[in-house]
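Only one structure is covered here, and it is reproduced in the block below.
Of the protein chains in this complex, all but one are displayed in their positions.
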Amino acid sequence: MPYILNTNEEIKQMLKAIGVDSVEELYSALPPEIKLKESLNLPSGLSEFDVKKKVTALSERNKPLEKYNSFLGAGCYDHYIPAAVSFILSRSQFLTAYTPYQSECSQGILQAIYEYQSYICLLTGMDVSNASLFDGASALAEAVLMTLRISRKKRVVISSTIHPEYKETLKTYLSGFDFMIEEFVPKSDGFFDLEKLRDTLRNDVGCVAFQSPNFLGLIEDAEKLSELAKKVQALTVMVTNPLSLAILKDPARSGVDIVCGDGQPLGGSLNFGGPSLGFIATKNENTRQMPGRIVGKTEDKKGDIAYCLTLQTREQHIRREKATSNICSNQSLNAIGAAVYLSLIGSEGLKEVALNSFRNTQYLYQRLKEVRGVKIPFEPRFFNEFVWEVENAPKIMNAFYDKNIIAGYFLGESFPQYKNSILSCCTEKKKKSEIDEMVFSLAEVLRG
Amino acid sequence: MGELRFAKSHEWARVDNDIITVGITDYAQKELGDIVFVELPKVGDSVQRGSAFGTIESTKTASELYAPVSGKVAEVNSELTSNPQWVNEDPLGRGWMIAIKANDSSELGSLMDEPAYEQFIEKESH
Partner (left out) sequence: MDKENIFEKRESAPKADYVAATGVPLKKPSDVIPQKLLRAQLPLPNLGELDVVRHYSHLAQLNFSVDTHFYPLGSCTMKYNPKINESMARLEGFSAIHPYQSQDAIQGALELIYDFEQLLCEVTGMKRFTFQPSSGAQGELAGMLMIRKYHEIKKRKKTKVIIPDSAHGTNPATASMCGYQTIVIESDSGGLVDIDKLKKVVDDEVAAIMLTNPNTLGLFEERILEIKDIIHNKGGLLYYDGANLNPLLGITKPSLMGFDVIHLNLHKTFSTPHGCGGPGAGAVGVGEILEDFLPVPVVNKKNKSYYFDYAIKRSIGRLKSFYGNFTVLVRAYTYLLRLGKEGLLQTAHNAVINANYIKEKLKDYYEVPYPKTCMHEVVFSCTSQKEKGAAALDIAKRLIDYGIHPPTMYFPLIVKEALMVEPTETESKDTLDYFIKVMKEIDKEIDNDLEKVKDAPHTTPVKRVDEVKAARSPNLKWERTGV
């Protein structure tokens, strides 16, 4: 039997030491009517070789994104990951350790997470980050719950151009409380409706949540938004792509109270959407309302630098029903991965990844603009993705698929008002020739 | 200096006309261990007798602080935010927490005096 080391002889010795004749005796506390009479209706175990063959065959029925000329983004981005990232994360002492509750034998984990927190603060300009959450969607939900605890109000304004699956997650998380969510549709130019916010925002709103770059790719004016929210003592929550912060102003400087999002663009694999990691960061005054684990730097008995989990009284294992959240684990390994990625690539490298993504996307935009039959509804104030329209968009996307091109994400899926719109993304991995090929194919498809 | 009264939840109250100063007892601070954080209400907030007015935390516990009388918060020891260790070092002095302007000072009648409290903790620790 795989993974079990006790021999039959040892099992006998142990049962004898326990004082029973058989292992069944150890289960005498179970009422007989719930004990299975027969073995489970499952296959027998397979050899490692046979399992490998079977599972590998399943994997081969999927087509990795790299086999396409792909322009898919929409919350999951295909960036280059330096080989050293997965090498470090495969190390047993990161991969197979548990939460670092025992500081003395977990200093490496704790320091790596402290560095992750520091990186998130450097990128966002905030004072404090936690040790990570599950993903961008639950990070948004936790951030909004945080604002409602701080403001003690019950109304939330959210922009409808937040990632649709994040919005759905937020609604699920809030469904256990008596909170009200009001969704703001964007203006015709795709941006947050600041005029409506100015005219309708009332004192009972505790939170204004938006995404920038928003789901349509557009960079919002976070400063204006925060200014308006502050007038009614509402807190702002900004969802962002952390990579965009390599070139965009940090949210803290724009007056945002809590910034959150998905850390996948920082060296995370696509993984069919998970696992990635959620990040959340805020200003000092909100620290105690932040959910999840936090690592702090301190000293040991001798006065040497040491790290430990801290401010744990916020958490479920101490506060129980009064905790800030029920969250128990985080996505440490992915958070350490983000720290390793940022360390490898550095400030110059990160700017370059962001800039090359931006330039490729601008180039695609310029080229598509020239194609007859393509309409571009919004101005090019975007980072790495933008919206374009074409008649019969779903059909066009299928035609692209036949040419082994994924044109992007079909927006009509979640935004009925954009029924012929496609959201296309370029990362730094796109070659000019691939962009040219996509535009050339589109022209071909449109000619029929 | 007014007279000291004690609650079963281990707060002390010092009476000075209708102003009641509140903190936790030496016994309580020893039981809790190193205090790392104290969360207190704002001046002007209302507090209810027997209801929580704040929280006190050590690294591994969080406990509620209960008001010995109903009234309005008249003063808050805001220095505890940056010096929570004062609760350990001087619980009856620098470690005071809030001062309440009581609605009805006679509510204090139900609290214990010092010998009664000492008897009470004697029993509780056994």
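Going in written order, the chains are labelled A and B, and every chain counts its residues from 1.
One rule holds for everything that comes next: contacts are C-beta pairs under 8 Å (C-beta built on N, C-alpha and C of every residue); 3 or more make two chains touch, one makes a residue touch a chain.
Quick caveat: nothing in here was measured; it's all calculated off a predicted structure.
Considering the whole complex, the hidden chain is in touch with A, B.
The chain omitted from view is touched by exactly one of A:181, A:194, A:248 or A:371, namely A:248.
Checked against the full complex, the one of A:69, A:138, A:424 or A:441 touching the unshown chain is A:138.
Summarising the interface, chain B meets the missing chain with residues 34, 36-37, 57-60, 84-85.
In this text, only the chains that are shown with their structure count from here on.
Listed in rising order, the residues of chain B touching chain A in the complex are 37, 39, 57-62. Residue ranges on chain A touching chain B, taken from their complex, read 288, 310, 312-313, 318-319, 322.
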